[in-house]
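Below is one structure, written out as structure tokens; the observations come after it.
A single protein chain has been omitted; all remaining protein chains appear in their positions.
This part shows subunit A:
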Amino acid sequence: MLDFVQQLVSGVALGCVYGLIALGFVLVYKATEVVNFAQGDLMMLGGFFAFTFIGMMGLNYWIGFAGAVAAMALFGMLAERVVVRPILGYPQFSIIMATIGLGYFLRSVAGMIWGTDDLKIETPFSHGVLRVGSLVLAYDKLSVIAATMILCALLWLFFNKTTLGTAMRASSENMLAAYYMGIPVKRVVSVVWAISAAVATCAGVLLAPITFIHSNVGLVLGLKAFPAAVLGGFGSIPGAVVGGVLIGVIESMAGFYLAEGWKDVAPYIVLLAVLLLKPEGLFGLHVRKKV
């Protein structure tokens, strides 16, 4: 039983990381119907920025964290301006390919700048554990869970309660109509990319004590975040986190109770099953086109 709870907690922590990356997908998707295949790589880059600020320049953890988030928000805007805006509205496939290309580019450039070794950031959560009865919970994992909950709540409030959030939802439904309503669509999209890159950075920095940072971490985790986003319905912010947690728990349970090899494929088997039975995801809206 204790094993089960322990696995559950580590699964939830892992899942929260997937959820954080999936949040980035969902944000961009919600606002522009673009699926950003480079989301994981933005996370990786955020981690490297934080490493530069904290590990190499010796800044305080929180200042370095904030600096990395700000820098990545700017970078997200830049990426949107250069890669996505010229083809916004073209078939999804083109945009997917463009972001895959962006991901390739970021991975190699990060490898050139920071090398291919695993890097580690010293964080206040790196050491120490919380003991609840005979249960042992590491601070680094708890910090991921807490941060995910906070970010998820903030973003949900942002999308549903603020004017800018409503503008984002409007521009994803119909860009031209949103423009006629006086929404500065270009600026809105730009802001969405900034937020999504900032969320990715949070994921990268929180992840640093758990998995370390290397140039391929984004690809590996990004691929796991897809099932999370799909499970959650790709357009739902709480859905992304719930999906992420589900994937994380499934993965860690499969790794513990099933034969070797199941751990890596279990999330995808679940994903395919969900796509078959409920293609719109667990939290997605199902709408039929009226002809």
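As a working rule, a contact is a pair of C-beta atoms (placed from the backbone, for glycine too) under 8 Å apart; a residue touches a chain by one contact, two chains touch by 3 or more; residues count from 1.
Quick note on the criterion: contacts and distances are computed from a predicted model.
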- Protein name, per the UniProt record, of whichever chain is missing from view ("Branched-chain amino acid ABC transporter permease", "Phosphoribosylformylglycinamidine synthase subunit PurQ", "Cell division protein FtsX" or "C-type cytochrome"): "Branched-chain amino acid ABC transporter permease"
- Note on the structure: In the whole complex, of A:Leu74, A:Met97, A:Leu154 or A:Met181, the residue touching the missing chain would be A:Met97
- Chain not shown: contacting residue from A:Val35, A:Leu164 or A:Ile210: A:Val35
- Query: What subunit A residues would touch the chain not displayed?
  - Reply: 32-33, 35, 83, 86-90, 92-98, 100-109, 111-112, 116, 171-176, 179, 215, 223, 226-227, 230, 234-235, 261, 264-265, 268-269, 271-272, 275-276, 279, 285, 287-289, 291
